[in-house]
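The structure follows.
Note that this complex is displayed minus one protein chain, with the remaining chains in position.
== chain A ==
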Amino acid sequence: MKKFFVSVINECTKLLHRKKYLVFLLIGIAISLFNVLGKTVVGRLSGGSFNISGSSAPMAMMTLFIEFLIPLVVMMAVCDLFSTEYQEMTMKAVLIRPVSRIKIYASKLTAVTLLALVYLLVLFAASGVLDLLIAGKIRSLGYAFFAYLLDIVPMFVVILMAAFINQIGKGSTLAMFLCIIVYGVLYVAGIFIPNLSGMLFTGYMKWHSLWLGHMLPVGALTAKTALLAGYALVFFSGGYYLFLRREI
């Protein structure tokens, strides 16, 4: 296991040295700031006639973060750790070390999952703090915290999907393009074809809604969990098989 943890540290090091991940995090915080500021200013200017600050900032920002910003960031991170490394021939640097390919593959996925977790927690905290500082309220922070935490589950499936796509494409630009297209098509298909929504993993990006508040029956929860696990298994095994056979 030591080699795996070492690999995770190395993969995280690579991500940390790319400034764009900090920039995207700051963009997320800035969006939260504008959201809270906007709601507060509108509320005060209208003398309370327009009260658009119904939910807490973390929950209000959730759709944007969970369904758009963080998926985009994790897809970029996966592309950086796979196709960019293929393209720049740096994948060789790891493959010639005494570490198996399964550990390399798993460590890259773990590093991106950790990045997603950092994003979720920082954006939750930032929007919560802004809500408190500007709007002067703390509302259902506990609920929001667990909601953000639970939503790492579908994010992991997005990471596995992106990793699978990265084993097919040759360049990082193409891989990123394919990831966005596939995610976008599945997301839109879920909206316009409601019957399909329950079958697509993109329909479960707000995974917390199944578990927090009004919970679904156990049978339905099990079925949806199994569906997500199925996607994860297919993407992981397909991606790893291609990674294992890949000539560097």
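Assume a residue touches a chain if its C-beta (ideal position, glycine included) is under 8 Å from a C-beta of that chain, and two chains touch if they have at least 3 such contacts; residues count from 1.
Here is the rule we go by: contacts and distances are computed from a predicted model.
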Absent chain [UniProt protein name; select from "ABC transporter ATP-binding protein", "Acyl carrier protein", "Multisubunit potassium/proton antiporter, PhaF subunit" or "2Fe-2S iron-sulfur cluster protein"]: "ABC transporter ATP-binding protein"
Residue numbers in chain A that touch the chain omitted from display: 3, 6, 9-10, 13-14, 17-18, 88-93, 95-101, 103, 245, 247-248
